[in-house]
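All protein chains of the complex are present and in place, except for one that has been dropped.
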Amino acid sequence: MPVSVQPRPGDPVITPALVAEHGLTQQEYDILVAMLGREPTFTELGIVSALWSEHCSYKHSRPVLKTLPTQAPYVLQGPGENAGVISIGDGLAVAFKIESHNHPSAVEPYQGAATGVGGILRDVFTMGARPIAMLDSLRFGSLESARVRYLFGGVVKGIGDYGNSVGIPTVAGEVMFDASYEGNPLVNAMCVGIMHERDLIRAKAEGVGNPIMAVGARTGRDGIHGASFASEDLSEASDAKRPRVQVGDPFTEKLLLEASLELIASGHIVAIQDMGAAGLTSSSAEMAARGDVGVTIDVSRVPVREEAMTPYEILLSESQERMLVVAKRGHEEDVRAILTKWDLNAEVIGEVIAEPVYRVTEGDRVVAEFPGSRLVTECPVYTPEARESDAIRALRERDVASIAELPEESDPVWTLERLLSSPTVASKRWAFRQYDTTVRTSTVVPPGDGDAAVVRVRGSEKALAIKTDCNGRYVYLDPRNGGRTAVAEAARNVACVGGRPMAITNCLNFGNPKRPEVFYQFREAVAGMGEACRALGTPVTGGNVSLYNENPAGAVYPTPVIGMVGVVESLDHVTRSRFPGREDAIVLLGEPTDELGGSEYLASIHGIVAGQPPRCDLERERATIDALLEAIAAGLVHSAHDCSEGGLAVALSECAIGDPERLVGAEVSLDKWSDLPLRALLFGEAQARIVVSTPDPQRVLDVAARHGVPAHTIGSVRPGSDALSITAAGRTINAPLTRLARAYHEAIPRLMTVGAAEPAILEQHPKPAEV
Amino acid sequence: MSRFRVSVNISPRQGILDPQGKAVAEALHSLEFADVRDVRVGRFIVMQVDAADGATASQRVREMCDKLLANPVVEDYQIASVEES
Amino acid sequence: MSRFRVSVNISPRQGILDPQGKAVAEALHSLEFADVRDVRVGRFIVMQVDAADGATASQRVREMCDKLLANPVVEDYQIASVEES
Partner (left out) sequence: MKFGIVTFPGSNCDYDAHHAVTDALGAEAVYLWHKSHDLEGVDVVILPGGFSYGDYLRAGAIARFSPIMREVVAHARRGGPVIGICNGFQIACEAGLLPGALLRNAGLQFVSEPVRLRVENQDTMFTNRYSEGDLLRLPVAHGEGRYTADAETIERLEGEGRVAFRYVNAAGEVDPAANPNGSVNAIAGIVSAEGNVLGIMPHPERAVDPLLGSPDGLGIFQSMMAHVSA
């Protein structure tokens, strides 16, 4: 029998204006009315506005995401759960996921970034995995701006303070700076966890009569409508209806982490899920939909932090450090006992029911009811028009080879120093020095020592190699090629430390999908990613989409951040990027080209973002990775570093000066490529290139040849020397190591100490001085 | 021109979660201070300001709070005292 | 028995280096607040206390400070206000 849903006394009446304010189109509203067979109550409108927001529903992205490869024999859990899971053998599995917190971080960088870390940690430990590593992928405007310094400083401190407190090492990431991210920084956090395959648990409500329990922190009015907020352009308008900032409590998170893992191991529960975006609403609706069961929730039983909270507020609150648990009937007390041990609450707030409805009550008054899981499954899906912007095509087609050199460039050392001190290239130690990188005593290769992080897996000879990457400039100028390149670079970085790339998670940061040029970028970039994942054998196990990354100035660069996980088969294979303290030969896998498009050289020396970005040849990438891994396994490789922003000259410099306490000289000859323009040879960003140092160059060349990878011995390490000397086109460039080191290591610290608004000054962060 | 000692109290906004206050309240309870609730932990800043008079001094400090000392997104501030020193 | 709102200021002892205060002062100077000096940053704690009267309430809070809220090795505290709420 259909129960009657009445509006609560005091509920606002549903007007077109109110509907619009909830981000629903008229058409979506009609679908809702048709589904209900009546007008929704205010509470129901709130529920739907959250579930049908871009953030929760993926309504503009789902069809495109479906084209990504997700299969491999070792994939235990693909997209659709809180995190992806792959098997690494020995009965062990790895859960990992990346998530964005861009909009909250633009409003309140410290709390925005901190709660981003908290959310992604929960996504991983709710799979039954113990988090063992964090990564952060960040994009900001220019550090010349005080506002940007405030955002960068606040975000880094927020990530550090949260992860450090919970006790998860932050071991890798990247930071890039470009005007396109001004006002809309990107803050993507990735978490990697380890578990026994047998402990894998899914967020799927099951078992009629099983109690649904709210676990962890109490519910307050934090971040109500954060999910819809995350689905809007950042503008003055969103300032007004800004949700109250969510404040993270890493201490409670740590207790929740331990309690949840104990709970999962205890066998007292059937499902557990984070109350993340759209809080109680999305967690309960999604768990019900996955299990294809009905649920009923009584909001009056939810532990609250503030007085007189309405069902609407309780359902949509995004208070942090909360979990929704489906317990086994009769085990409520066992669940409560475990939570109590960790000083946390657990309250029964609802039940799994046979009747195919999603019902919310307040005491015995029904305040919301939807038929079955249609609420989740019948969310409208859009495939907007896609058209490339003529302006961007023109930029790509621009002939950048003809751009005149600056007079100063007659001295390539000047150019090299400029590149090394460009914040995008320069050492990020200022950031990761604030991250606990060694807690858990498993970090084999910490930030800055290798192209990816290496974290050992206790109780096995294996280790994990992990890294995030994406060059948004490449994607902007050529989305498909850029999407491929993002995956390829992440794979290359993982291979450089000795890891076999296994699978990816991804965070798709794009602008407003309703604009054809943006949706074009989205569709093409994802297509490119898919091609690369197929070619490199790294399926997609999950990810996150963040759209509407815009500000009055326009959209950010399309930035599909790739989080790659690889397996290092033996700890003997672990390889770092610095030159060793011995006279090794230097071998270049891959070849330079005349490509300059989209390069850091054009951007930071000429202030130009244009041209065809370096072509990504996936067959070549794969062969290069295979060759490198074979050489590493054969014990032939003492160091490996790929060429990315800044090209070969920057890569060689990083190998020489990466460790400020141990500068190592080198002597390199690039004469065999004298036909190439010098600047392309030194600073071009041709892909699929890796700088390797080896005691046995011939065997490395043989391995490369067998894989059809071009390779050349280009010089040797000179531990005694105090310069990096490069001979090219008949002339010799002598770059003093101390100058290169100063440029590379001091650039960001210098920038971060200018100006007033040093975010580190106060524990809570001072408002930036507007400039 | 004279010198004033100005002090400001900065505390988490009403309704904003204050994990520190929560932890302190719980600690106090376990120490048999059962009679305490709603603990909020903020910052206390004292400084010397040169100004023509007290009103100007406190006005200056307001500006400092708006610009740097307080984060309006999560904090409220209040000039606690202005004394000629 | 009534309820009082009691606030305490806890600040670094004289002679104890206060890098936060120093950094704030420098930041203020670079923001053209040339007229400020001797900035000290401490903690501001507000709480609700049930007590017979104001004197008892503030006495209770003193005990809390001696026991937990302030560290006598490096900090001084001062009851800033006691108001019936």
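Every chain is named by a letter (A, B and C) in the order it is written, and numbering of its residues begins at 1.
Here, a residue touches a chain if its C-beta (ideal position, glycine included) is under 8 Å from a C-beta of that chain, and two chains touch if they have at least 3 such contacts.
This one's a predicted model, so the numbers in the text were calculated from it and none came from an experiment.
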Touch with the omitted chain, as defined above, among A:69, A:116, A:160 or A:543: A:160
Candidates A:188, A:361 or A:434 - the one touching the absent chain: A:434
Missing-chain contacts mapped onto subunit C: 16-17, 19-20, 23, 43, 68-69, 71, 73-74
Residues belonging to subunit B that touch the chain removed from view: 19-20, 23-24, 27, 30-31, 41
Touching residues (missing chain, whole complex) on subunit A: 157, 160-161, 164-167, 249-252, 254-255, 342-343, 432-444, 446, 456, 458, 571, 661, 760-761
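Basically, only the chains that are shown with their structure count from here on.
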Intercentroid distance (Cα basis), subunit C paired with subunit B, Å: 8
Centre-of-Cα separation between subunit B and subunit A, whole angstrom: 37
Centre distance in Å when subunit A and subunit C are each reduced to the mean of their C-alpha atoms: 41
Where subunit A touches two or more other chains, by residue: 756-757, 761-762, 766, 769
For subunit B, residues that touch 2 or more chains besides their own: 10, 43, 67-69
Residue ranges of subunit B touching subunit A (in the complex, touch as defined): 10, 12, 15-19, 22-23, 26, 43, 66-75
Subunit B-touching residues of subunit A, taken from the complex the two chains share: 107-108, 111, 220-222, 244-249, 251-252, 305-306, 319-320, 343, 756-757, 761-767, 769
Residues of subunit C touching subunit B in the complex: 7, 9-11, 21, 24-25, 27-28, 31, 33, 35-51, 60, 63-64, 67-69, 80
